[in-house]
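Note that one protein chain of the assembly has been removed; the remaining protein chains are unaltered in position.
Now for chain A:
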Amino acid sequence: MRVPFALALGGIVSLVFVAMAGLSYLWTPYDAEALSIANRLKPPSAEHWFGTDHFGRDIFSMIMVGARTSIAVAVASVGIGMGLGVPLGLWAAARRGSWLDEVIMRGNDLVFAFPSLLIAIMIAALAGPSVMNAILAIGIFNIPVFARLTRGGALSLWQREFVMAARVAGKGAARISAEHILPNLANLLIVQGTIQFSVGILVEAALSYVGIGAQPPTPSWGRMLAEAQTMVSFAPHMALFPGLAIVLTVLGLNLMGDGLRDLLDPRGRERTA
């Protein structure tokens, strides 16, 4: 089986960022939180590969540590979304047409109706801005995405012969969902997970940009962009590098998601081939 080009490229780009985040725990060129006012706004050079910001912090080090924040938020929020959304979707599908199905799906519609940014602002207003609250807001937004996908996929699986066989064998709905339905949905969920991962990174950047994500001094790509805004005209490197980091990570994850779909979903591959 050939690995699709998109998957290879996206995988490499994503891996580079994960590696950077991992490496930042052990080593960064400079302390990402150390200020050096005398060295501020230096353009990229051999000493500072991506230059320095308005406090003289090394931008390359900040992007490495910032990757940590982005990835942590994305992983945790996809985790919340999957952890709650998938069981809800399975449950709704197992009891399709019942009042429970209605309650779960209409609840999903309700959450869907609120933009995640609005949820985040509400949480920040109530509990104060922090990374945890950003994770919570993005995670809540992810629940209906996974619940809907799972229910749709599970509904068609419930009609299949092997599920009928399992029912005839006397297995309960919960056991069938766990043993027969879920494994057959794995491909679908992995692909969607990758896409939601990139959405999580984008939303985290947006939240930090408006000041309700990671709080200083924790470096964050979105806040780096916000701080660079008034200095773009004389220190463009301050906006360029965090901007590129966001674009490349999101692009990499989307390519990976597309590539995975091509690889894992045979019907989709037939259509595109």
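We adopt the following convention: contacts are C-beta pairs under 8 Å (C-beta built on N, C-alpha and C of every residue); 3 or more make two chains touch, one makes a residue touch a chain; residues count from 1.
In this section, contacts and distances are computed from a predicted model.
UniProt lists the omitted chain of the complex under the protein name "Peptide/nickel transport system substrate-binding protein" (options: "Signal recognition particle protein", "Sigma-70 family RNA polymerase sigma factor", "ATP synthase epsilon chain" or "Peptide/nickel transport system substrate-binding protein"). Screening A:13, A:173 or A:231 against the full complex identifies A:231 as the residue touching the chain left out. Taking the complete complex into account, A:128 is the one of A:43, A:115 or A:128 that touches the chain left out.
Along chain A, the points of touch with the absent chain fall at residues 33-35, 37, 40, 54-56, 128-129, 211, 215-217, 229-231, 233-234.
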